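As you look at this complex, bear in mind that one protein chain is not there, while each of the others sits in place.
Coming up: chain A.
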Amino acid sequence: MFPGGRLLVLLACYAIAAIGAPALVRWWGPKAMYAVAAVPAATFVWALTRTGAMRSGGAVAETHPWVPELGLEISLRMSTFPWVMVLLVSGVGALVLAYSAHYFSSGEAGLGRFAAVFTAFAGAMFGLVVADDLLLLYVFWELTSVFSYLLIGHDPARSASRWAAMQALLVTTLGGLAMLTGFIMLGQHAGTYRLSEVVGHLPGGAYLVIALVLVLLGALSKSAVFPFSFWLPSAMAAPTPVSAYLHAAAMVKAGVFLIGMLTPALASEAPWQQVIWTCGAVTFLFGGWTALRQTDLKLMLAYGTVSQLGMISIVLGTGTRTAALAGAALLAGHAMFKAALFLVVGIVDKTTGTREIYTLSGLGARRPLLAAVAAVAVASMIGFPPTLGFVAKEAMLAAFWDGGPWGRAMLACLIAGAALTVAYGLRFLWGAFARKADAQETDAAPIGPGFIAAPVLLALAGLGAGLFAPGVDELLAPYADGFPEAGHAYHLALWHGLTPALGFSALALATGFGLFLALHRTSAWRSLKLPFKSGTVYKQAIGGVDRVAVELTGRTQRGSLPFYLGVILVTLVVFAGGLLVFDGPWPVGIELFDTPLQVAAGGIIVIAAISAAVAKRRLTAMVLTGVSGYGVATLFIFHGAPDLALTQFLVETVTIVMFVLVLRRLPARFSERPLKKVRRFRVAVGIAVGVVASGMAYVAVSGRQAAPISELFPDLAVSYGGGHNIVNVILVDIRAWDTMGEIAVLLVAATGVASLIFGRDRLMHRRGGSRPAPPRTGEHVKWLYRPETDGSHQAIILQVVTRLLFHTIVLFSIYLLFTGHNHPGGGFAGGLVAGLALAIRYLAGGRAELNAAAPVDAGRLLGTGLLISVGTGAASMLLGGEVLQSAILDFDLPLVGHVHFVTSTFFDIGVYLIVVGLVLDILRSLGAEIDRHQESGEDTETLPQLEKEAA
C-alpha cells in the first residue's frame, strides 16, 4: 500500500494517536491507554517483521521532500542498531502505556494530556532513532526534550515537579543546542546532513575536535552522564510510568544511541573516546555509590540508571567489534530490566503507599510474584546468569581485557562499578521485599493481573534473551561488524569456557555481595559522598544568571523614556558623527540654493522651528510648528513637487485642527521645566544631532553618483500606469505595495485614536455618530435649517456659509481624486480635502453638524476603503495578472465622449475613503467625544475612580 513510506506512515500514526488521545481518555478513562498503546505495539510488530532483513545486515530507508529550498528532507533509515532501538522504544512504550491504564485512577487530573504527550513522545523517540538526516534528528531530539518537560511537570501544582521539569529542559536543550552546532559543523563540511554519509566525510584537526565535543555535550547531557547527571534523579518527580519509559528505557538512551551511531566513524578521533571514557567512568562509579546510599527505591533506581548509562557510554564509545556487541546488548538489557524495576516500584508505591526501604517490610512473602519479577530483573542488572545482563557483561569484560593498557585500566573501573551495581541491586531487593526486624509488616492492596503483566513480560524478555544468547548475537552482529575486529570474532553466549571475563564477572559478583553484607551492618558509610552536588552547582548557576539579569536590567533599563532616547541619539552622534569626521575626505562643492525663493522659505522654517522649541505655551508651540510645516510645503513647491506641497498644506491644516481640539482641554502652559543642567543636556544633544543630520545630508547627497532609477519612470508611467502624474502612478501602481502598507498603518492609527478616547466598548458605538432626529411628518424641512445644537459658542454666519460651501468642497475633493492620475491630486489629497470639509462643518456647528454632514461610522469608511484597495489587488491577481497590476481601458460613452480609465483608480478610491475615514475618526474622537467629556464633566474620570469601577 505504501511501498516505500512505512516509517513515515508510522510517524503519522503516532501524531494522530496523540491528537486523539485526550478524547479517548474522556470517553474511556484510564482504559483508553490500551487503545493508544496499539500504535507502539503495531510499530513493534512491524519491526519484528523486518527481522529477516536486519539479520542479513540490510536497512529500511526512505526519503520524502520536506523543505527543498533549505535542502531539508525527511530521510529515514533503519539499520540494525536503530532497529534494536525501535523494538525497545515501541515495545517498552506499548507495555508502559498498558501499565498506565492500571497505574492511574480514573479521577487523575490531566490524564488526557498525559496520554497525548506520552504518545507524542513515543512518536518523537521513534522518529529520533530512524532519522537519517542530522537536522531531522535534532528536531526529534528537541521534541523529546519538550515532551519530557511536559511529562515531568505532569502535576504543575507542585513546585518540585516544576523545578525538575525546568531543570531537565534547560540541561537537555542546552546540550541539544551545542549538538546542533556540532551537527552543522559536520554537515557543512561533508556537504550533506545524511548521518549515513556524513561519517564518511569527516573534517580534521581542531575543527573536528570542536565539532566532536559539541556533539558529545548533547549526547552526554541527554543521557545524564557526568557532569550533567543531576537532572535525572530530579526528573523522578514524574509519575512512575514516565520514569520507567523516558528516564530509563527511551529518552536517556538517545544520547548513548547517538554515541553508538557515530562511534564507528569517530572512535579513532581524539578526544571522542577519551571524553566518553572519563565522563562515563566517573558517572558509573559515583552513580553506583550514590544509588547505594539511597533509601527511596525510586531514587535508588534513578541513580542506578545514571550509573548504567555511564557504563553503556563507555562501552559504545570504545569502537571495537566486541565492545559494540556488548554495548548493544547492554543497552537492550538495561531497557528491559530497568523498565521492569521501575514498574515494580510503581506497583509497590501504589499498593503500599511508600517506597522507603526502612518502612517496607515483609512484602516479599505477601507478594511473591512481584518479588520474583524484581529478582529476575535485578539478576539481569547485576549480571547474574542466565540473563541477558550476564551475557552482555561477559562480552564487555572480554572486550576490555583485549583492549590494551588503557582498556585494562578501564576494565578495573568497570569491575568496581559492576561490584557497586551488585551491591545496590541486592540492597534494592532487600529494601523492597525483605522482612526488617524493627519495622511493621507492610499492608499491601491486591495487584491486578493487568497491572503486573508489563513488568513480568519485561523481566521475562531479559531472561529469555539471555537463554537464547546466540540468537541475539546473530541479530546484533551486523551492527558490530561495522567495527574493526581484533583477533577472532566474539559471540554472545552464556558459556565461553573458563575465560578471564568469567573470572572478573565472578569477582564483581562476589565483591558486590560482600559489600552489600558489609554495608548492611553499619551505617557510618552513608556520610561518604562527593564534596559537592552538581544539582547545587546548577542551582547556583541559575541563581547567578537571574542575579546578572536583574543587575544588568537594573543598570540599563532605567524606565525613563528621555534616557533611552538620549542613549540612542548619543550613539547616533558618536558613530555617525565619528564616521563623518574621520572617514574619508569631505566632498567639496555646495550650491547656496536652487532658487532664491528657497532662502525665504528656509528662513521661515528655521525661525519657526527654533521658536517652537523654546515656546512656553502649548498653543504657541503648535502654531509655530504649523508655520514651519507650511514653510516645508513651500519648499516642496519650489522644488517641483506640487503633489507634496498640496498634501503637506492639507496635512498641516488637519494637524492644526487636531491640536486645537485637544489643546483646549490641556493646560495652556507646559509644565515647569526641570533642572537647568538636564535642559542644557537636551539642547546639547539636539544641536549635536542637528549638526550630524546636516553633515549626513551633505555627504550623502554629494556622494550620489548613480543614475536614479526614476529616470525610467516617465515612460513607464504613461505606457504601463496609464497616467501622466508620475508621483501618483508610483503610489497606486509602481510602488502600490508601499501604499497598501501605509493605509493599513492609517487604519491602525485611527482605531488606536478611537479606542483611546472612547475607552470602553459600550462607548464605542458613539464612534458611528448619531443621525439627527428625523423630521416629524408634515413638518417642512428647510434647507440651511439649523438643528438643535449643543453648546452656544457657534457662529451662525460661519455655519451657514460652511453649508453652502460643503458640497462644492466635496465635489472638488472628488475631482482631485479622479484627476490625480494625470495632474496634481489623487486619493490622499482628495481625501484630506473632504476631511477638511467635514472639519469645517464640525468647527462651525459642533457634533450635531458633523453627524448631519457624515452620517456614517468612521470605522465603516476605513474598512470599506481597505476592502476596495485590497480588492483591487486581489481582482487583478484573480484575472491572471500580478497583484495590484493595473489595466488601461479606453472606451467611448454616449454624451461623455472618450473615457480613459485605469483600474488603479479603484485603489486610489480606497485610499481616499481611508483618509476621509481617518479624519472623520479624529473629529469624532478628539472633537465630538471630548466635547461630550467636557459637558458631562467626565474629565474627572481619574485613576482612583477607574479603580473603584474595576472593583
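In the analysis below, a residue touches a chain if its C-beta (ideal position, glycine included) is under 8 Å from a C-beta of that chain, and two chains touch if they have at least 3 such contacts; residues count from 1.
The definition used in the following text is that contacts and distances are computed from a predicted model.
Undergrad: Leaving aside the chains you can see, what is the UniProt protein name of the one that's missing? Options: "Aspartyl/glutamyl-tRNA(Asn/Gln) amidotransferase subunit C", "Multicomponent Na+:H+ antiporter subunit C", "2-oxoglutarate ferredoxin oxidoreductase subunit beta" or "Phosphonate ABC transporter, permease protein PhnE".
TA: Per the UniProt record, that chain is "Multicomponent Na+:H+ antiporter subunit C".
Undergrad: Can you tell me which of A:A38, A:L519, A:A641 or A:V883 touches the chain that was removed from the display?
TA: The missing chain is touched by A:A641.
Undergrad: In the whole complex, not just what's shown, which of A:R366, A:H496 or A:H823 touches the removed chain?
TA: Of the candidates A:R366, A:H496 or A:H823, A:H823 is in touch with the missing chain.
Undergrad: Out of A:Y698, A:Y720, A:Y815 or A:F901, which is the one that touches the chain we can't see?
TA: A:Y698
Undergrad: Consider the whole complex, including the chain that is not shown, and state which of A:L731, A:L816 or A:L884 touches that chain.
TA: Considering all chains, including the one not shown, the answer is A:L731.
Undergrad: In the whole complex, not just what's shown, which of A:L569, A:L836 or A:V883 touches the removed chain?
TA: Answering carefully, the residue with contact to the hidden chain is A:L569.
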